[in-house]
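Report on the structure given below.
Every protein chain except one is present and positioned as in the full complex.
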Amino acid sequence: MLLHLLNRSPAGSRLPEDVLRAMGPDDRLLLIESGVYGAVSPQADCFKTLKGRCYALQDDLSARGLAERHADWIIPVDMAGFVALTAETQRTVSWY
Amino acid sequence: MSDDTADRPLLVILRHAPHDGSWLREGLDVALVAAAFGRTVTLLFMGDGVEALRPGQTAGPLGQKGTHPTLDMLAMYDIEDLRVDAISLAERGLSTAELQWSATPVTAEQLPAVIASAAPVFNF
Partner (left out) sequence: MASEQGKLRYALVVLGAPYSQAATHSALRFGEALITQGHRLDTVFFYHDGVYNTSRLAAPPQDEPHLVDAWVRLANEQGTELLVCVAAALRRGLLDEREAQRYGKPAFSVEPPFVLAGIGQLVEAGITHDRMVTFAP
(Lines give C-alpha, C1' and ligand atoms only; values in the text may rest on other atoms or scores of the structure.)
Protein backbone atom coordinates (compact mmCIF):
# COMPACT_ATOMS: atom_id res chain seq x y z
CA MET A 1 0.00 0.00 0.00
CA LEU A 2 1.38 3.37 -1.05
CA LEU A 3 0.79 6.96 0.02
CA HIS A 4 0.54 9.47 -2.81
CA LEU A 5 1.15 13.18 -2.16
CA LEU A 6 -0.39 15.76 -4.47
CA ASN A 7 0.52 19.44 -4.11
CA ARG A 8 -1.20 20.97 -7.14
CA SER A 9 -4.67 22.42 -7.42
CA PRO A 10 -6.83 20.32 -9.77
CA ALA A 11 -7.70 23.40 -11.81
CA GLY A 12 -5.60 23.82 -14.88
CA SER A 13 -3.74 20.51 -14.78
CA ARG A 14 -4.22 16.91 -15.81
CA LEU A 15 -2.14 15.78 -12.88
CA PRO A 16 -5.03 14.51 -10.70
CA GLU A 17 -6.10 12.16 -13.52
CA ASP A 18 -2.56 10.79 -13.76
CA VAL A 19 -2.38 10.31 -9.99
CA LEU A 20 -5.75 8.55 -9.86
CA ARG A 21 -4.65 6.22 -12.65
CA ALA A 22 -1.40 5.45 -10.82
CA MET A 23 -3.11 4.58 -7.53
CA GLY A 24 -3.79 1.00 -6.47
CA PRO A 25 -7.14 0.05 -4.90
CA ASP A 26 -5.85 0.45 -1.32
CA ASP A 27 -3.44 3.34 -1.88
CA ARG A 28 -4.06 6.58 -0.04
CA LEU A 29 -3.96 10.15 -1.30
CA LEU A 30 -2.90 13.14 0.80
CA LEU A 31 -3.52 16.62 -0.57
CA ILE A 32 -0.89 19.12 0.59
CA GLU A 33 0.04 22.74 -0.19
CA SER A 34 -2.09 24.00 -3.11
CA GLY A 35 -3.34 20.45 -3.55
CA VAL A 36 -5.83 21.16 -0.74
CA TYR A 37 -7.91 23.28 -3.14
CA GLY A 38 -8.91 19.88 -4.49
CA ALA A 39 -10.54 19.09 -1.13
CA VAL A 40 -13.32 21.61 -1.71
CA SER A 41 -16.45 20.92 -3.78
CA PRO A 42 -16.99 20.89 -6.68
CA GLN A 43 -13.29 20.27 -7.40
CA ALA A 44 -13.24 17.50 -4.80
CA ASP A 45 -15.58 15.47 -7.02
CA CYS A 46 -12.64 14.21 -9.07
CA PHE A 47 -11.37 12.34 -5.98
CA LYS A 48 -14.73 10.90 -4.97
CA THR A 49 -13.72 7.35 -5.90
CA LEU A 50 -11.15 7.61 -3.09
CA LYS A 51 -13.72 8.08 -0.33
CA GLY A 52 -12.26 6.77 2.94
CA ARG A 53 -8.65 7.07 1.76
CA CYS A 54 -8.41 10.71 0.67
CA TYR A 55 -6.80 13.07 3.17
CA ALA A 56 -5.98 16.78 3.25
CA LEU A 57 -3.36 18.53 5.38
CA GLN A 58 -5.10 20.62 8.04
CA ASP A 59 -2.47 23.41 8.27
CA ASP A 60 -2.56 23.90 4.51
CA LEU A 61 -6.37 24.02 4.51
CA SER A 62 -6.39 26.58 7.34
CA ALA A 63 -3.74 28.80 5.78
CA ARG A 64 -5.87 29.02 2.63
CA GLY A 65 -9.17 29.79 4.38
CA LEU A 66 -10.49 26.28 3.74
CA ALA A 67 -10.56 24.90 7.30
CA GLU A 68 -14.34 24.47 7.32
CA ARG A 69 -14.85 24.29 3.59
CA HIS A 70 -13.56 20.87 2.58
CA ALA A 71 -15.92 18.12 1.40
CA ASP A 72 -17.17 16.13 4.40
CA TRP A 73 -15.81 12.83 3.10
CA ILE A 74 -12.24 14.16 2.88
CA ILE A 75 -10.30 13.40 6.05
CA PRO A 76 -8.29 16.30 7.50
CA VAL A 77 -4.97 15.33 9.12
CA ASP A 78 -2.43 17.34 11.10
CA MET A 79 1.34 16.97 10.63
CA ALA A 80 1.40 14.05 13.08
CA GLY A 81 -1.27 12.40 10.94
CA PHE A 82 0.86 13.03 7.85
CA VAL A 83 3.80 11.28 9.50
CA ALA A 84 1.52 8.41 10.57
CA LEU A 85 0.32 7.99 6.98
CA THR A 86 3.91 7.69 5.74
CA ALA A 87 4.66 5.18 8.50
CA GLU A 88 1.56 3.05 7.86
CA THR A 89 2.18 2.81 4.11
CA GLN A 90 5.20 1.12 2.51
CA ARG A 91 6.32 4.02 0.35
CA THR A 92 5.40 7.58 -0.52
CA VAL A 93 5.19 8.90 -4.09
CA SER A 94 5.07 12.68 -4.62
CA TRP A 95 3.20 14.19 -7.57
CA TYR A 96 3.77 17.81 -8.54
CA MET B 1 15.45 -0.88 4.77
CA SER B 2 11.78 -0.85 3.79
CA ASP B 3 10.51 -4.45 3.33
CA ASP B 4 12.33 -6.11 0.42
CA THR B 5 13.69 -3.06 -1.38
CA ALA B 6 16.83 -4.89 -2.49
CA ASP B 7 14.85 -7.28 -4.71
CA ARG B 8 12.75 -4.66 -6.43
CA PRO B 9 13.59 -2.57 -9.48
CA LEU B 10 14.27 1.08 -8.82
CA LEU B 11 11.64 3.16 -10.61
CA VAL B 12 12.13 6.61 -12.08
CA ILE B 13 8.89 8.19 -13.27
CA LEU B 14 9.50 10.94 -15.85
CA ARG B 15 6.63 13.39 -16.23
CA HIS B 16 8.25 16.46 -17.71
CA ALA B 17 8.87 17.22 -21.37
CA PRO B 18 12.29 17.80 -22.95
CA HIS B 19 13.44 21.44 -22.78
CA ASP B 20 10.93 22.03 -19.94
CA GLY B 21 13.42 23.01 -17.27
CA SER B 22 15.88 20.45 -15.99
CA TRP B 23 13.40 17.90 -14.59
CA LEU B 24 13.82 15.34 -17.33
CA ARG B 25 17.61 15.57 -17.35
CA GLU B 26 17.85 15.41 -13.56
CA GLY B 27 15.47 12.45 -13.46
CA LEU B 28 17.48 10.59 -16.08
CA ASP B 29 20.66 11.35 -14.11
CA VAL B 30 19.19 9.52 -11.12
CA ALA B 31 18.41 6.53 -13.35
CA LEU B 32 21.93 6.48 -14.85
CA VAL B 33 23.63 6.70 -11.47
CA ALA B 34 21.39 4.00 -9.99
CA ALA B 35 22.19 1.72 -12.93
CA ALA B 36 25.90 2.46 -12.61
CA PHE B 37 25.58 1.36 -8.96
CA GLY B 38 24.23 -1.96 -10.16
CA ARG B 39 20.52 -1.40 -9.51
CA THR B 40 17.90 -2.72 -11.90
CA VAL B 41 16.14 0.37 -13.20
CA THR B 42 12.71 0.82 -14.74
CA LEU B 43 11.84 4.10 -16.48
CA LEU B 44 8.18 5.06 -16.69
CA PHE B 45 7.28 7.88 -19.07
CA MET B 46 4.02 9.52 -18.07
CA GLY B 47 2.18 12.80 -18.69
CA ASP B 48 4.34 15.23 -20.69
CA GLY B 49 7.27 12.88 -20.02
CA VAL B 50 6.15 10.79 -23.01
CA GLU B 51 7.34 13.68 -25.21
CA ALA B 52 10.89 12.57 -24.36
CA LEU B 53 10.37 9.60 -26.69
CA ARG B 54 9.24 11.64 -29.71
CA PRO B 55 11.59 11.48 -32.70
CA GLY B 56 13.28 14.54 -34.22
CA GLN B 57 14.41 16.40 -31.09
CA THR B 58 17.37 18.75 -31.31
CA ALA B 59 19.49 20.85 -28.97
CA GLY B 60 17.92 24.12 -27.82
CA PRO B 61 18.66 27.47 -29.49
CA LEU B 62 21.06 28.51 -26.71
CA GLY B 63 22.91 25.24 -26.98
CA GLN B 64 20.90 23.46 -24.26
CA LYS B 65 21.76 19.85 -24.75
CA GLY B 66 18.34 18.29 -24.69
CA THR B 67 17.81 14.80 -23.37
CA HIS B 68 17.77 12.71 -26.56
CA PRO B 69 21.54 11.98 -26.39
CA THR B 70 21.00 10.62 -22.86
CA LEU B 71 18.22 8.31 -24.03
CA ASP B 72 20.64 6.92 -26.64
CA MET B 73 22.99 5.99 -23.78
CA LEU B 74 20.48 4.04 -21.69
CA ALA B 75 21.33 0.66 -23.22
CA MET B 76 25.00 1.22 -22.41
CA TYR B 77 23.98 1.52 -18.76
CA ASP B 78 21.84 -1.64 -19.03
CA ILE B 79 18.65 0.35 -18.63
CA GLU B 80 16.39 -1.63 -20.89
CA ASP B 81 13.03 -1.58 -19.14
CA LEU B 82 11.31 1.47 -20.62
CA ARG B 83 7.56 1.75 -20.04
CA VAL B 84 5.17 4.35 -21.31
CA ASP B 85 1.73 5.20 -19.98
CA ALA B 86 -0.61 4.34 -22.86
CA ILE B 87 -3.21 6.98 -21.97
CA SER B 88 -0.61 9.77 -21.80
CA LEU B 89 0.59 8.73 -25.26
CA ALA B 90 -2.90 8.64 -26.72
CA GLU B 91 -3.74 12.04 -25.18
CA ARG B 92 -0.83 13.50 -27.14
CA GLY B 93 -1.65 11.79 -30.42
CA LEU B 94 1.38 9.51 -30.20
CA SER B 95 1.63 5.77 -30.78
CA THR B 96 4.36 3.41 -29.60
CA ALA B 97 5.22 2.64 -33.24
CA GLU B 98 6.45 6.17 -33.93
CA LEU B 99 8.59 6.57 -30.79
CA GLN B 100 12.32 6.88 -31.34
CA TRP B 101 13.11 4.62 -28.38
CA SER B 102 11.06 1.52 -27.93
CA ALA B 103 8.99 1.45 -24.76
CA THR B 104 6.41 -1.03 -23.51
CA PRO B 105 2.94 0.51 -23.24
CA VAL B 106 1.35 0.29 -19.81
CA THR B 107 -2.44 0.20 -19.63
CA ALA B 108 -4.41 1.98 -16.90
CA GLU B 109 -5.08 -1.43 -15.35
CA GLN B 110 -1.35 -2.27 -15.22
CA LEU B 111 -0.08 1.11 -14.05
CA PRO B 112 -0.60 0.80 -10.26
CA ALA B 113 1.29 -2.50 -10.16
CA VAL B 114 4.27 -1.04 -12.05
CA ILE B 115 4.57 1.60 -9.36
CA ALA B 116 3.74 -0.58 -6.35
CA SER B 117 6.23 -3.30 -7.29
CA ALA B 118 9.23 -0.95 -7.46
CA ALA B 119 11.40 0.51 -4.71
CA PRO B 120 12.60 3.12 -4.28
CA VAL B 121 10.38 5.27 -6.50
CA PHE B 122 11.58 8.65 -7.75
CA ASN B 123 9.08 10.91 -9.47
CA PHE B 124 10.36 13.65 -11.73
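We call the chains A and B, going by the order they appear; numbering starts again at 1 in every chain.
By definition in this document, contacts are C-beta pairs under 8 Å (C-beta built on N, C-alpha and C of every residue); 3 or more make two chains touch, one makes a residue touch a chain.
Since this is a predicted model, take the numbers as computed values, not measurements.
Of the listed residues B:14, B:34, B:71 or B:87, the one in contact with the hidden chain in the full complex is B:34.
Interface residues of chain A with the unshown chain, by the touch rule above, are 5, 7, 32-34, 59, 79-80, 82-84, 86-87, 91-92, 94, 96. Touching residues on chain B toward the chain that is not drawn are 1-2, 5-6, 10, 22-23, 26, 29-30, 33-34, 36-37, 39, 119-120, 122-123.
We take it that only the chains that are shown with their structure count from here on.
The residues of chain B lying in touch with chain A in their complex are 2-3, 13, 15, 46-47, 85, 87-88, 91, 108, 111-113, 115-116, 119-121, 123. Within the complex, the chain A residues that touch chain B are 2, 14-15, 18, 21-25, 27, 90-91, 93-96.
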